[in-house]
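Heads up, one of the protein chains got dropped from this complex, but the rest are sitting where they should.
For chain A:
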């Protein structure tokens, strides 16, 4: 079930990834092909349906929505390729923002100290998920559902205990805030249009994740553990380490998103983030990741996030009756996924 397994080749001494295949065949074999077609379809649809959709400023808005989602969808996709998923990812973003905000505030520390502590705490929660999963052998559904509930409670409980209210105090007047904002929540201008820095984070994550998946040994491990755990273990893949690493990857994404939340709104509401974990998974699935694992790509997940971003904002640009907003959103997503699925089936048949 891996993408990188063309069967018998005449030159066994060469790494299989170095073999030449025709570009056309290569393209058809890519897991993100379907989602690219879906993305183009959604784009064309809204370009026609909403006159304001094609403006550069509008596209910047769409890209922002897609990037915030994409920063999480990419590591979540990697985790799914590795055969697991994470229901705690949505609230972990909020936890991460809360930790850096409250640590900085309560210790009256430079905000960068809080940001650093938050990275450690967030990665530790990711590692907790992974270690619990590999030690107990319980399904990831149970483990991460437990973490999800605990984090939801802790977000609220700790915030109330420490700050006395349900949102954190503003840290905008503290040292280190401006530079943090530059890194996590600034905007940059290209041709008179403002773009959010999250877009850069998003693209960087896609590049790194794609490199890991396709060019490193770890990438092979991820496909292997997602495809068949026992077979992977039999050939010496460090299954547990890989899974723990994948959960920590999701935690890393949550840390970036959390810091973006903190530095763009400078106070954090403790009840936020619930429900977002499903949207990350949806983006990965639209992007061609199989829920059962072993198949998918980071680029696909990024395009899944883009489809979601275009749809959710395109509906607003088209000024459709907002009572039906969720319905339109669901219908568009279903259509995009079906189209994606159909294209992939065609591609596989023609191979």
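Miscellaneous remarks
Definition applied: a contact is a pair of C-beta atoms (placed from the backbone, for glycine too) under 8 Å apart; a residue touches a chain by one contact, two chains touch by 3 or more; residues count from 1.
Note that contacts and distances are computed from a predicted model.
Selecting from "Succinylglutamate desuccinylase/aspartoacylase", "FAD-dependent oxidoreductase", "Sugar ABC transporter substrate-binding protein" or "Allophanate hydrolase family protein", the unshown chain of this assembly corresponds to "Sugar ABC transporter substrate-binding protein" (UniProt protein name). Across A:82, A:249, A:273 or A:300, the single residue that touches the chain missing here is A:273.
Of the candidate positions A:107, A:161 or A:231, contact with the hidden chain is made by A:107. Within the set A:35, A:129 or A:152, the residue that contacts the chain not displayed is A:152. For the options A:181, A:243 or A:260, the residue in contact with the chain missing from this view is A:260. One chain of the complex is left out; on chain A, the residues touching it are 50, 52, 55, 57-58, 61-62, 64-65, 68, 103-113, 116-117, 120, 124, 127, 131, 152, 155-156, 159-160, 164-167, 169-176, 187, 194, 260-261, 264-265, 267, 269-276, 309, 312-313, 316-319, 322-323, 325-326.
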